Structures are given as C-alpha cells and as structure tokens.
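Removed from the display is one protein chain of the complex; every other protein chain stays in position.
And then subunit A:
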Amino acid sequence: MARPSKEWDHFTHDLIALFIGVERDDENYGICWKFIRTNLRQGRCLSTRPHEYEQKYAGLAEKFVAHSQMQRAEALTSLRAQLLETWRPADELLPHHVLRLLFELSQSPTSAKYVPSVVTKSVIAQRKLTWKDIIRDEPLTGEHWQMPTFASGSDSESDYVTDEENASHAGGAIKSTFQKQFAPIPTFPQSADAEQRASAEARLIREILHKMQFWHGNRWQHTLSNAKPFDFYEAVALAPALAAAMDSAVTDAQQVSTELYITERQAVRQTIFMLLGRDCFLFKHIGGIVQPSDRASLRHLSRSALHSSLSWFARHGTAIAAVREYASVVLTQDVEPKSRVNQAFAAAIHCELMLLEKQLRVLEHEYSIAFAPAKESRSVVSLSVLQQRLAEPLGCFHVLLTLLGRVRTDDAAVFSTSILDELYRAVVDAHFTEDTAACGFLLRLFERALAPYMETLHAWVFIGELDDLNGEFFIERNRHVQHRADTYWESSYRLRCTADSVATRCPTFLYQYRRCVMTAGKTVHLARLISDGEHLVIDEGRSLMMKQYRLAEAQVSPHADVATATRSMELCASAPSVKRYPRLMQALFSTGQASNGQDAGHGTQQSAMAHANPCAFLGLSATQAPGAPWIPLEAIIARALSGLLASRREESGQRLVHVLATRCALWNSLSALHGFYYMLAGQSWHRFCDTLFSKMDAGGVWAERRLVDHLLLDAVQGDTILDERCVSAWIRTSAQLAGGVESSSVCVLEQLDFDYTVAWPLNNIILPGTRGIYRKVTNLLLQVRRARHFLQHPRYLKLRLRPNSPSASATTMALFYALRTRLIAFTNGLYNYLMTTVLHAESQRFIAAARALIDLDAIIALHERHVALVRDRCLLHEKASTILRSILSLLDATSQLHTVFDRYVETDCTSFRITDAPAFHAALVEIADTFERTRKFVESALRGMARAGGFQHVDVLAALIAN
C-alpha cells in the first residue's frame, strides 16, 4: 500500500528524535533515516496471530506466578483483557499488533521494578469474575480452579457466545463479523432497553453460531426423529428405515487439526464426537479400536492424567463402535444363520444407541449452553464430569460388547438360544448385584430380543401352530411322521436335537419347562385338528362310524365348542404384535396391572403374577414398596412361567380329553378295545370260537386268512360293543401249520393273530408295543378256550364209570375220568384267573382311572402301565416264558386226551367200545404222569415267584392249579 511520504517522513523523524535525539544536521541522522526507512519498508507485514500471543501473554502471567509475582500476573491479565474489551478500532487486529510490539520490546519483565499505578488498581478492581473466566478451561473443582483470573478476550472459540454482562460490547464485534456471512440481524429500536437489546443480540448471535456449528446442525436431527416410528419388534421393517437413516445421516467431519494444545472444552467436544461416531482429531480409529491421540495436552492436566481419562473414553468408544457395527450389519444385511431373535436384539441395540445418542446430544447442548449466559445452566465443562455422567450408560455398552463376544452361532437355534441365555444371565447378575442402570438396560434388551421367541412360544402354546421359519425354537416338526400316523402324538413334534444338545437349543429359563411347553402346544394342535374334522379317519368304509359320531357330536354341550375357542384364540392372535402374546408377556414382565378378568381359568397364573415382584424384576429396586422382600429374578421368571404353563397345560389337556370323549368316543373305543382283545365281548367270541373249533374238529380247511377273517366278521356282526369294520384276523405263518405243529394241538392257535383298529387320533393312545401284548393275550385266551372245548366235548358224556364193555377195565375208566377232571379243573381255573381276576378287573380299573385324568399323556402312560400289568399277570413277560410254555403244554394235554380217545374208543349213539384197552390205559397213564409232573413244576415255580416277588396274583394262580 502506498503511503503518503509526508506521513512516513514525520514518523521517521519522530523515531529518530525520540529514540536517538540527534538533529537533522547530524551525520547520524541520515544513517538512521536510511536504516529506518529500509527496515520498515522491507519488513514484511505478516499477520499477527492473536492466539499465539494470547498464549505468550498467558505464559508470561504464569511466569510471574512462578516468581511469586502474583500482583504482576493479575495486573497483566486484567490489563490485557481490559484493553481488548475497551479498545475497538476499525482494524480488529490493531490491539494484537500493539501487544505484539510491546511483547517484542519487553526486557526481563520479572526482574524489573514495578509499582502498580492507579490505573492498574482501578482496572483490577473494576474487572469482575465472569463465567467465561471460569469455564473456558477450568472446572469448578480442583486445584486449578483457584486461579480464576484467566482471561481470553481474543480466544476465537470463546467468541461463539458472550457473557450477558459484556454482550453489549462483544455482540457488536461479533455481529460485525457475522453480518457479512449471514442474513442481516434485525436492528432493535433505539428506545428499547439497553440490557434487553444486548441480551437479544447475544441470543441471536448464539443461534447463528449454533446453526453454523456442525455439532448442532440439523442433519442429525432426523436420525432421532426417524427412530420414533420404528417398530422394533419388526426388524424387517426396521432395516430399510435404518438404512435410509444411515445414508442420509452422514456426519460432518471436523477438520483434523494438528493442534496440540487444546482446551478442556475441546476435549469434551471431541469426546462427544467420538462417542457419536463422528471423526475427530483427539481420537483415532485403528482396526475398529478407538485410541486417544498422544499429541493433545491440557493446561491443568498432566499428559498421563489426560491420556488416562481419554483412554477410558476410548475404551468405551470402542465398545460403542463395535456394538453399533453389529447392529448395523444385522439390520441391513443378510446374516447367517438367520434369526429373528438376533434381528430383534440388533433392533433393541439400535434403540439403545439412539437413546445414548439422544443423551449425548442433550449433553452437547447442555455444555454449549454452559458458555451462554443462561442462569439455569449448571453444567461444568470437564472431562471428569463428563466421565461421571456417562459412566453408567457407557458401562452398559461395555457389558454388552462382552456379552456379544460369548454368543455362539452354530445354527439358528443355538444362535437365538445363546443370545437369550447370555442376556438372561447378564440380567440376573445385574439384578442380583442391584446394578439398577445395567439391569434396566439389559432388561430392555432382553425383553425385546425375547419378543419374537415369545411370539413363537405364544403361538405354539395358545394356538398350536409352530411358526418357526428359521428353526430357532426348541421344538421342531418331525417330517418323518405322517399326518395320521398312530405315532402322531408321540413323534410329530419333538425337542430339537437330542437330549444331550437340547440344552444349547433351549433357553436356560425355559429348559425345565420344555416338555410342558411341548405338551401344551401338542394338545392345542391336536384339539384344533379334531375341531377341523380331521378325526376318526380309518378308511373309506367308516361312514357308519362317522354317522354315529356325528350324532354324538350333536349332543355335545355348547361350552365344549373347541372350534369357537380356537377361533377366539385366532382372533386374539390377529391383534397387533404387542397384544399377540399378552398373557405370556404379562406373566413375565408384568408391571402389576397385567391381571385381567378374561383369564378366569388361569388361577395359577394370576396367583403367580400376584406373587411376583415386577418392580424387582424390572430392576427398579428404588421404586419398590417399603418392606417388600427382595426376590431373585430367576424365581420371579420361574414362578411366572410355571404358573402360566402349568395352568395352560391343564386347561388345554382338559379340553382335549373332553373333545376326545365327546367327538371321538374315547371311552367307548377303549371299552371296545378291551372287549375284543380281552374277549370281554363274550357273545361275539363264543360264536367265533364255536365256529372255528367246529371246523378244526371236522378236519376241514380252516387255516386260511380269508376264512378266519370271515368267521370273525360274522361273529362280530351285530355286536353292540365291537365294530365289524375295526376287526381283522389272519394266519401268521401257514407254512408251520403244514409242518411242525399238529393241527389238533392247542398250540396251533398261536399262529392266529387278531387286530382291532382304533380310529385316529385314538390310535395314538395304543402304542405299537402295547398292541403286540394285546394280541398275545387274545391268543392265550383262545388256546384256553380251545382246551376247554376239548374237555367239554359231548362224546365224553357217553362214557360210564362202570364200563359195559368187557374190554374196558374199571381202573382204566377211573383213570380216564380222573385225568379229565384234573384237566377241567386246571383249564377252568386258568380261564377264570385270566378273565375274572386279571382282564375284567384291570379293564374296569383302567377305564375308571382314565376317566379321572385330564391329560392325554397321562392317559397314554396309564394305558401303558395297564398293558404292562396285564402282560405280567398273564405270564406273558419274557422272564415267565418257561412257565407259560409249561402251562401251554398242560393245555395241550387236553388235545392229547382228545387224540387218545379218538384213537382207542369207538362210540355210537348208545354205547362205546375200547379197541385196545392196554394201549389206551398206557396212553392215559403217560398223559397223566406228564400232566402231573408239569403241573407240579408250574405250581412250584409260581409259588416261588410269589414268595420271591410278592406277587399275590401268581399265588392265586398257583392255588388254582393245585386244586
């Protein structure tokens, strides 16, 4: 800039005159003139950096303090601040130029003599302590706060906001700067009060600054606003919303600076930026790990102290970054294995991150207000205060990161179970240690992650539908079991995997209730199938039975309408997701008002809910009623689950048994089953046995499947108990009949098999193993009947004790009658024992006991026990096979007697003749000896069994045989 030469000449002359004191005519004058002009002309006009000389003056003030020259330090700080506040030239940098000049000219200020003038004393006296002095760099606590005279009128950052007391001055200076960049600031009428005007200007400037600063930009506002409509239970709907939010919410990166000397306010701001996931120069992201910068330093903190504090934030920042990355990946990408629990868990994490972000933004706003003159502001800009305020939420995320590291991802079931288990353990631990913040945090995550799992559980327990596309639930459908198989109830649904590994696929808190859950769901499922008409399906020819059952159905009382109940369940299920599992969730997470009058049948559940302490469960120990006992969280959950599931199982079991009894004629079917296999349907079995034995006695062809089956159908026709379409009979192996066993033997009937088909789903009660025992019982009874048939043949009645034939001796006839009598006694005793003592009595007892049961599983178990008892008492157990074989040989003696009689005795209508008396006698003696020997063996064996095992029924049989 060209300057007027006259003015320069004048300045040069004054400089020479004031500093040298020579006149124009002196030779030194010219030398000085030339020197001054050359230096001032060549001296580059470098811009003065206010911040640099602010630090230098501050350093000089500290040096005064170090030399115990407190008065000088205070004077220097106050004078400088006063100068910058009062001197407002057109060139803003002029005060800084002059201060720089003075600083350059200073010479050993600490050693010079100094006496404070009146001006200095007045400046010190006038200058009051303001908030700016305190909170720029110093918290209100600590030793450093005892030096509150730090002033910084030229601090660029402190110009963002101004003290109200100085607003009238500072506002004008700042306004002049920002008026060039922003919309013109409206002027206030001159008549307005000066204080009000200053306050309004300061507020306006602060708003402008807030808009300008990226940490209060509007771009982050939408993130929180978008979070409101998120449905966190529907992670699929959340994912696109989150992706959109992520794309649009690009953070404004702060310019990375190489600044080393920072204020605490900057450190706080940088820390908040780091926690919010934005770029900052104070922290570095290296391989997913946040590390504090070693180049930063604070005035009042040592490097180690600052690094320790920043490392604490960096450690938690790493946890937050990792958790944020996890949630983002799960919600925006396809993560294998797919798990709804994991998605809900990630959505819950995202929700918690939003809450943390909101909290950080509140802190951010609060700290910024701390620089404003708001009277209500009590914030202190301090890392230690920030650490104290964020310790709890950041600690929760640190726990969450540790939890995530333990999650297993073998498959969907293990993945979901692992998430729920880890959350459950963490919640229980936090509740046990009464860590309220962590407990609340983890409980929210647990509740939300558990929601889809509970939805599946709710659908299974209350509707009977297994809605588990990803295979997360601990119950799975067995695809190998056909829809109407007789093992449908037992095997159609099963616990996922084996008993050894089910623990890893079933959440811990549900493990002890896994079978209860499965049974309750199966019960509802079967009841639904029956109500849909998929019952009583045997074959195409069961129209008659369907008619009968439809008649029975018409007599079903209205309160037993399962279809109506099921439809009501479905209506309940069609409610919004929050209401889809109200009872279960209320039982688990009741707040004390969950009890509803609709669940009148859930007395146990309600009592459990009444006993549970929801406040303690939610970790709100502080809000607990005074004197309320502390209850472990496991106990609360266990009590709620056991009450709910037990009542649900009982209710659904009662309903299913009622449906089976009314629509499927359960009791009639069981009576028919016993009537057939136990030959309690005597009329039909008498007809069948008489016909069959007649054909066998006649020597005709009888061992043919069609013939036997036809005979059975003819016999059963018209029976009031048995259904002719359910019975069938066949020959097991006709080849053996042709070979090994004689056709006249009793044992030939072992090759006959009978079956009584029970309609689905009642056939699920009759397990395959029990059906075989039923057949054995029927076979045994048939052989006894055959033996009795042999002994009751009319030909024996023609024999006389005193023979009229010369060939027959009295001894032989006596032997014959004695043997026959013994055989009759044996067969009748055995028959009475089987039919009366065992089968009829046990059948009646079983039916009575089954009617009292309310659970299909219990009925099946009772039936199994009943069949096993019948097997043992009928000596059909494998361990009693020898005795049974001996008994059958005793029965076969009747057929031997029949054969001997046919061979040696010829009869007509009025008389008989023994063709070979000695041989006849010898045959009788042999049969009698064999019978007696075998009988004694059986008797002694049975008595031995009775003594050893305490089987009274065996003792009864032994007594019958002994007679």
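As a convention for this text, a contact is a pair of C-beta atoms (placed from the backbone, for glycine too) under 8 Å apart; a residue touches a chain by one contact, two chains touch by 3 or more; residues count from 1.
Keep in mind that, in the parts below, contacts and distances are computed from a predicted model.
The complex includes a chain that is not drawn, and of the options "Translation initiation factor eIF2B subunit epsilon", "NADH-ubiquinone oxidoreductase chain 4L", "Mitotic-spindle organizing protein 1" or "non-specific serine/threonine protein kinase" the UniProt name matching it is "Mitotic-spindle organizing protein 1". The residue from A:R100, A:R197 or A:R655 that touches the chain not shown here is A:R100. By the touch rule set out above, subunit A reaches the unshown chain at residues 1, 3, 7, 11, 14-16, 18-22, 28, 32, 35-36, 39-40, 42-46, 48, 56, 60, 63, 72, 75-76, 79-80, 82-83, 86-87, 89, 91, 94, 97-112, 114, 117, 119-120, 123.
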